[in-house]
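Read through the structure below, which is laid out as structure tokens, and then see the notes.
One protein chain omitted, others in place.
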Amino acid sequence: MAGPIDLDHVTSLEREARSRYSHRALVCSSTACLSAGASGVRATLESDLEASDRSGDVQVVASGCPGLCSRGPLVRVESRGREPTLYEHVDETAASTIAQQHLIEDQDRAEVSVIEPSLPFYAKQVKVVLRNAGLIDPDRLEDYVAAGGYRALSTALRTMTPAQVIDEVDASGLRGRGGAGYPTARKWRLLHDAVADPGQPKYVIANGDEGDPGAYMDRTIMDSDPHRVLEGLSLAAYATGASKGYLYVRAEYPLAIERLERAIRSAKRAKLLGRNVLGSDFALDVEIRVGAGAFVCGEETALMASIEGRRGLPELRPPYPTERGLWQQPTMINNVETLANIPAIIGDGAAAFAAIGTPESRGTKVFALAGSLENTGLIEVPMGISLREIVFDMGGGIPDGRTFKAAQTGGPSGGCIPERFLDSPVDYEHLQELGSMMGSGGLVVMDDSVSMPEVARFYMEFCRDESCGKCAPCRVGTVKMFDFLDRICRGDGRPRDLWHLESLCKTVRATSLCGLGQSAPNPVFSTLDHFREEYVELLREESLAAPAPDGVVDRGSLPTWGDDA
Amino acid sequence: MTDTTDAGRSTGASPVPDRPRLRMATAWLGGCSGCHMSFLDLDEWLFDLADRADIVFGPLADIKEFPADVDLTLVEGAVTNTDNLELAQAIRANTRVVVSFGDCAVTGNITALRNGMGAPDAMLQRVYVEHPDLAGVLPTEVVPELLPTAQPLHELITVDVYLPGCPPSAQRIRTALIALLDAMAAGEPLPRQWRAPEDLTFGN
Partner (left out) sequence: MNLTPPRPSGPRPNVPVILDGEEVMAFDGESILDLARRLGTPIPTLCYLDGLSVHGGCRLCVVEVNGDSRLPLACATPVTSEMEIRTDTSSLRDHRRRVVELLFAEGNHVCASCVSSGACELQDLAADSNVDHIHYALEFPRIDVDASHPKYVLDRERCVLCTRCVRVCDEVEGAHVWDIAQRGNRSTLVAELGKPWGEASSCTWCGKCVLVCPTGALSFKGRSTGEMRHDPDIVAFLASARDEGEWIDREEPSP
């Protein structure tokens, strides 16, 4: 059996191989570009090169996502001795042009539209977790290693005790990116100090459920740089004494699952996972669990129930997972983006990481920028950047001559930030002060044509459909809050409906069992705080007619399995 | 002050000569009239009531239009057809204190059992066509059109007081009426738990 991978050797082999090519063409093969036709683009490049005599000089790579998904498919060409070029909206014709002019005839640029690196969308980004996204082939371990991958794990295993790893994470100030912003090192320490039953492992779990509507930060991290997630999980396991890891990924992410599976296989082969990792005593077995796409399964106790093969229902805490988690053993759940920060923190040192961001919110945050903007896509920004910079510089402002109205962060658990707070820094504390939250990183910009009660209704509909039904206030409360919002949006709401909506929101927030119900009223509270007049305008004195029965909930026939969409 | 143990017996709600007489109404929407029967079970106490209030509208008084300036209206039954809706709206427009009288008015109760069957057509079909005892045709004349669903009164108009029960017992009706009539005659606000929800103070 082969020994563990020699990281430096692999890196130099990889460099040598790459130096033989004069061009390296990276075709984004992440989800958005694939659906925009990236496979055809890559096939065209390859066959055009095949037909020429230059195919030995050009390396064509299926890469991860460079972020500006709305302008995809994107093709990045790195040519020896020149600045890289990023081509946008590349269809098969454009691909042929690139192949002919740039790759075969070796011109500086093909006559295809390019994205300048000076574009604020890119220039303002600070890349930590996405530093490899779009620059490497996610399916090749060698690419990750050549980009500096697994050095942090190797350093930690050789030179650091688990406690030192935790101290380093502590010094970095990293907080959980899954929504609540709990200090990561504090959670790690709890698991480190917890003791499993004799003969039982402790567990670490990467939470890649990402159920927020419109969010795809974690998906991109997983499908563009899967080894980074594995390395982060391994470091977490080493630091906490866990020997079994799970990657919990929703079934809607087939590409991420496929790439993670391949990454696990190659990491095992290279002895980066399994027994005696890199020749040390550290052992970690990692498995993927595919979630059936219920939002609530992102909640940590429901997620563990789902891994155990039970219904994904949240459970009462305490006991917290670090005391009693998977199969009653101490368990820690971290978000995928949280874990993807770890290799950088251990590799570059806590100080480098802590230098980014604000004192309370260190590092960067990945956002899925969407809505009424010129540029939408995935961005990684330093914490503390202002909303205005994100919307107007990076996002390029509001198209079609419309004006900015509000930015929604935190998805169904978050809120809407109105124009007058555009200069607020984007970090955990400020967003919370404004009645929103960081959440997992959805950021939707709305222009003046958007009705805020309708925004609240949209998110409430989502919560209503995703409520697990275990506790009464959320199971029924989300239905009734939706009904009030719907009635108001239809122009049939009475003043007392608004009053009942608000009081019900308070009860659901105060009495629900898990975070889904507790935060479901947030979009209502925040739109009422900032845009109350829009609700009031829609009210009328008395209702005019009885509601039609089309809203009848049909629980009449016994469920048919598999249609619980 | 009053004996509330037996509905039939005459009580202390005796007429006070210098108090203004109140104008009272009852109305029968989508219900079985059981609540009105229970009201009639008040027996002799109805004489005491008559000393204090005039019944200006109701199934017990043959008047077509709902009158103006009514102090108190007991509304029996759910709002299930267009006639019910119009009457409910007329009641609200002309009444100071509207009482949702009995479970059908308060929750929809028996009248609303049809809601689970979907659109009214399905129920009409079931009752008039599939039912073996009847002629097998849908009624087209005289009967008012059904609303999409039968609803509790407060879903369509603002209600001030709720008097649940199927039917509310005569004793419960009497207790409520005495308290209401006393409060209204004295010009006092309604007893606290009876005020419209907007006026309740909620903590938190």
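Per-chain numbering from 1; labels A and B assigned in written order.
Heads up, the rule we're going with is that a residue touches a chain if its C-beta (ideal position, glycine included) is under 8 Å from a C-beta of that chain, and two chains touch if they have at least 3 such contacts.
Since this is a predicted model, take the numbers as computed values, not measurements.
A.B. asks: With touch as defined up top, name the shown chains that contact the chain not shown.
C.D. replies: Within the full complex, the chain not displayed touches A, B.
A.B. asks: So one chain is hidden, and I want to know which residue out of A:265, A:310, A:490 or A:540 touches that hidden chain in the complete assembly.
C.D. replies: Of these options, the touching residue for the absent chain is A:310.
A.B. asks: Of the residues A:142, A:231 or A:466, I need the one that contacts the missing chain.
C.D. replies: Selected residue, touching the omitted chain: A:466.
A.B. asks: By the contact definition given up top, give the residues of subunit B that touch the hidden chain.
C.D. replies: Those residues of subunit B that touch the unshown chain are 100, 103, 106-110, 112-113, 115-118, 149, 152, 154-155, 159, 162-164, 166, 193, 197, 201-204.
A.B. asks: Determine and list the subunit A residues touching the chain excluded from the picture.
C.D. replies: 294, 296, 305, 310-311, 315-316, 464-473, 475-480, 483, 500, 503-504, 506-507, 510-513, 547, 549, 552-559, 561, 564
To be clear about the criterion, only the chains that are shown with their structure count from here on.
A.B. asks: Need the CA-centroid distance for the pair subunit A / subunit B, whole Å please.
C.D. replies: Centres of subunit A and subunit B (C-alpha means) sit 57 Å apart.
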